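A protein chain is absent from this complex, but the other protein chains hold their places.
For reference, chains read A, B and C in written order, and residue numbers begin at 1 within each chain.
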Amino acid sequence: MNEFLGLPEIASAHGASLDNVNSYVHWLMFVLFVLWSALFVYMLFRFSRKRNPKADYRGVKSHASNYAEAGVLIAEVILLVGFSIPLYSDRVDDLPAEEEATLARVVAQQFAWNVHYPGPDGVFGRTDPALVDETANPIGLDREDPMAKDDVTTINQLYLPVNKPALIYLTSKDVIHSFMLPEMRVKQDAIPGMLFPVWFEPTVTTAEMQARKGDASFGYQIACAQLCGNSHYSMRGFMTIQTQEEFDAWMAERQQELAADEDVDDIWG
Amino acid sequence: MSEHDHAAPEHAAHEHHEELSFWRKYVFSTDHKMIGIQYSVTGLLFLFFGFCLMMLMRWQLAYPNQPLPFLGWLFGEDRMPGGIMLPEFYNQLGAMHGTIMVFLGVVPLAVGGFGNFVVPLQIGAPDMAFPRLNMLSYQCYFVGGVVMLSSFFVPQGAAQSGWTSYPPLAEVNPFWGQTFWLVGMLFLIFSSLLGAVNFITTIIQLRAEGLTFFRLPVFVWAQFVTAFLLLLAFPPLQAAGVFQLMDMVADTSFFMPEGLVVSGQLASGEGAARAGGGSPILWQHLFWFLAHPEVYVLILPGLGIVAEIVANNTRKPLWGYKPIVYSLLALGFLSFIVWAHHMFLTGMGSTMSAFFQTTTMIISIPSVVILTALILSLWGGSIRFTVPMLFALAFLPMFGIGGLTGLPLGLTAPDIHLHDTYYVIGHFHYVVAPGTLFALFAGIYYWYPKATGRRMSTLLGHLHFWPSLVFMNGIFFPMLIQGLAGMQRRLADGGASYGHSQEVIWLHQVISFSAWGLALAQLPFVVNFFASLRSPKTAGENPWHATTIEWAAPSPPPHGNFATVPAAYRDPYEYSVPGEAEDYLPQFRPAEGAAAPAAVPA
Amino acid sequence: MSAAAIPYTVEPRPDTGLNNVKIGIWLFLASEVMLFGALFAGYILLRVGDPGFGHGSEELSIPMAFVNTLVLITSSVTMVMAWASCMRRDLGKFKLYMGLTVALGGCFMVIKYFEYTAKFHHGIFPSTSTFMAIYFTLTGLHAAHVLAGMIVNGYFWLPGAKMWETNWQQFTNRVETSGLFWHFVDLVWIFLFPVLYLLPVPYAHP
Partner (left out) sequence: MSDAHAHAHEIDVDHHVRIYMRVFAALAVLTVITVAVAYLHLTTAAAVALALFIATIKGSLVACYFMHLISEKKLIYVVMVVTVLFFFFELLIPTISESINIHAR
């Protein structure tokens, strides 16, 4: 029943409830607009100078409009108390426990999304702005920190398992960006100096969505929704939703790579 | 002592008889009507300029990265190499379109122009309370405008961080453009503050005898509330502007947190030029503390104009005058406690967001009341479809769409999807473009005969109105569709880089052609505006058979406005009073056989 | 007829009991309240939000600020006395008090100047820390207000006083108006002084 809004395909557990409110409001708006317009157009004909050469000093005598206004108020209260406030609180207060979620940190920058997984130990390694190297280490991860040894970082690639809550700590390294996943109905500003948790539960894998759309080239994208400079328009990341097995396999592969890198370091260092 | 009391009037009377030099009459005038006209013409020119910026952008949105035909060479290699618009130039155009439209176009026209010209006339005053302050206000506006315009020519071009100028972006973007923007804004703010003081004092002090507050025309009420909004909401932006200016020129860190790394360079904290430790959120709060009241500044004068014209052309009193007035006051008051609805996605806690959602829903109620009253005023009327009335009538459903689309934005749950998409652009343009702009056009058609003594052409008026109505909707309705599909705003390629906007991207062409069509539709207006200056002076004092006091003055009103000091004898919209021969009973016409009104107006 | 004469420039309007200038200046002060409110809001927000906030505050000179506070308060009294002298129609006294007011304003500015240069000599600039940024911005804006007040008062003290002869009532009103502004500037300082100089700053010594 929400199709008339033309929203993007939905792929998260909470998305439908947001869409529902969205469509309820739009129904309310639609009904109001149609009723008011009908009355309006009727009056334009009925009370034109031609049809009604002599105006009536008093005009409307009924109090129907008071009821209409009260009706608008009640509808708004219902939307507010019944839907919007609890749903938003669900978004920002009822975060999943870190152990039960796929954990990641996303650091936005001009013009890329840096993704940082804590690795098997579940703890993020230390980062420091002084260590930032735009090509080798854009988030300034301190590999000396024992907690950082198994940390996985990517640029513009977010991998997540399906049907498991993802908990993402969002921040930015330079200016304000906004982390937007249209299909997940997720949007949150990434503000430098602040770290916000964002969570959602993907329910449709990339492969399933490709099948559903009949488009083998489809991929979820991370969009930037806040003006952040010249290339704001193309600040695009990619998100791949996989089955848990695929995700685990991907993560294991990354760990092997890390181990290999470290061996190299040992030989040469 | 009494000698002193009379000194001032005599002096002024003397001045009145002197022929004023060209400069004193047209440039450094202290006459509220001349200042109003200066404001209006400058405002219109800025509107036109802002529109031109937008038409350029619309090419890039419809045909991203294709060279602009015919005109591309005009803008130089550092803006449009080979006629192809650089994203930084797109961002400059966008930021300046927003700034110019809001602060240099609509507000000066609606408040500086209409307010200055009409308010003293409508309250039966000889001028504004502080004529020289009034002139200073215009001059500050003018300087602010010149500073803004010149910023296009500074190294690396004008401000390019949106009209909202969010730091840190604003502070890491090219220095000169942003600094000019800030200096220009400080001038504009000062101008508005002077204007606001003047308007409030004038309305309180210079009302004609018998013109009590509840006999004021709705337009005057609207300007009154607007002036309070300007007076009390602008100072926070003034403070924020000073902070940001300090950040720009003195390397302070009001809005810069620690540990920023911009393009590989440490930008704040130990070892950087700035200490860091500031808060980007602070700017947003101070900005929106102004900017939400500011959007009501954009709409209230328009609502006032529409109310005047609706009453005049339905030939009956406004329905629900008092509810309208109370709603205006409520809107003014509430607009100070909804600002954070522009910041729902800055990580606000659920309590605060609940608070601001609630205030936002509450503030929509007075708007509904006003709109309902205006629509129901048609009931029982005898509607004359004059050109001003056409614009005023179109305003109602257009503002309706704009206002209604504010509701999903005001609820955080839908706003998660809609924030910073074209839905927001569609929402507010419906209120400001086919809303406020139409109201302003209506006002121009309505008061032009008063200002010039001449009538505007009805035919050209129709040629202006109908295509404008169609094209306005052709521009802004598709934006709502694009927004629902998730297309973000401020994209220099119109969303071509993003997968989710592909299905609605073709609408950009519809929008752009409508925008260029809209430009053509303004030609009849421009012709009408200037050609009518040469038409015969046939308007007379009261061409619309209206009731409010401005129509008691000659057209155009001389210096000092009224031949005899007017007074108010009744409510503002006494049309079709039962038992009267004519269908209008002006506020300023003494009742037959009645004594003058009570000496002390309350 | 003299249509251009604006009513109630001097005499109060019966129903409001006020003349135009009186309303005008209070409205202007209302906007000033909002301006300094925003500055204070910024101060609180940054102070609460930043652990390194106080850096540099130990360099502020409490004695200088204390003297400056007394100077401003005194100038407020001379200002109000200048107005009282107008009311008593004593031009000589008016000139004396108004002159004193301007001089005390100048004194404030001179002390301010020494305060600022002392900071600069210690290598402390607005960019040093958020606290110093606030300190310089707030006191700087305040000083700009003092300067503006001095200019207006100076005008009434010397050239503007001609109006005493032509329109004593209006002149007195004007003095009252500029006095209202001057007292407001004093009032702002009364808050700035403890808030900037005296409050213990958290983590002042890292």
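To be clear about the criterion, a contact is a pair of C-beta atoms (placed from the backbone, for glycine too) under 8 Å apart; a residue touches a chain by one contact, two chains touch by 3 or more.
From a predicted model like this one, the values you see are computed outputs, not experimental measurements.
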Of C:A5, C:V21, C:L104 or C:L180, the one touching the omitted chain in the full complex: C:L180
Option from A:L7, A:A55 or A:M194 whose C-beta touches the chain left out: A:M194
Residue among B:N65, B:T351 or B:Q502 touching the omitted chain: B:T351
Chain not shown: contacting residue from A:L18, A:A55, A:V92 or A:M239: A:V92
Touching residues (missing chain, whole complex) on chain B: 1-2, 4-5, 204, 228, 232, 236, 279, 281-282, 285-286, 289, 336-337, 340, 346-349, 351-352
Chain not shown, touching residues in chain C: 11, 16-18, 22-23, 26-27, 30, 33-34, 37-38, 40-41, 44-45, 48-49, 62, 66, 69-70, 73-74, 76-77, 79-81, 84, 87-88, 169, 179-180, 183-184, 186-187, 190-191, 193-195, 198-200, 202
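The working rule: only the chains that are shown with their structure count from here on.
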Chain whose Cα centroid lies at the greatest distance from that of chain C: A
Distance between the centres, which are taken as Cα means, of chain C and chain B, whole angstrom: 33
Distance between the centres, which are taken as Cα means, of chain C and chain A, whole angstrom: 49
Contacts with two or more other chains, residues of chain C listed in rising order: none
Parts of chain A lying in touch with chain B, wherever the complex brings them together: 5-8, 17-19, 21-22, 25-26, 28-29, 32-33, 36-37, 39-40, 43-44, 47-49, 52-60, 65, 68-69, 72-73, 76-77, 79-80, 83-85, 87-89, 91-93, 109-110, 129-130, 132-134, 140, 173-176, 178, 180, 182-183, 185-189, 191-194, 196, 218-219, 221, 223-234, 236
Interface residues, chain C side, partner chain B - complex: 1-11, 13-16, 18-20, 23-24, 27-28, 30-32, 34-35, 37-39, 41-42, 45-46, 49-50, 52-53, 55, 125-130, 133-134, 136-137, 141, 166-170
List of chain B residues in touch with chain C within their complex: 1, 4-5, 7-10, 12-13, 15-16, 125-131, 133, 193, 196-198, 200-201, 204-206, 231-236, 238-240, 242-243, 246, 250-254, 258, 273-275, 277-279, 281-282, 285-286, 289, 558-563, 565, 599-602
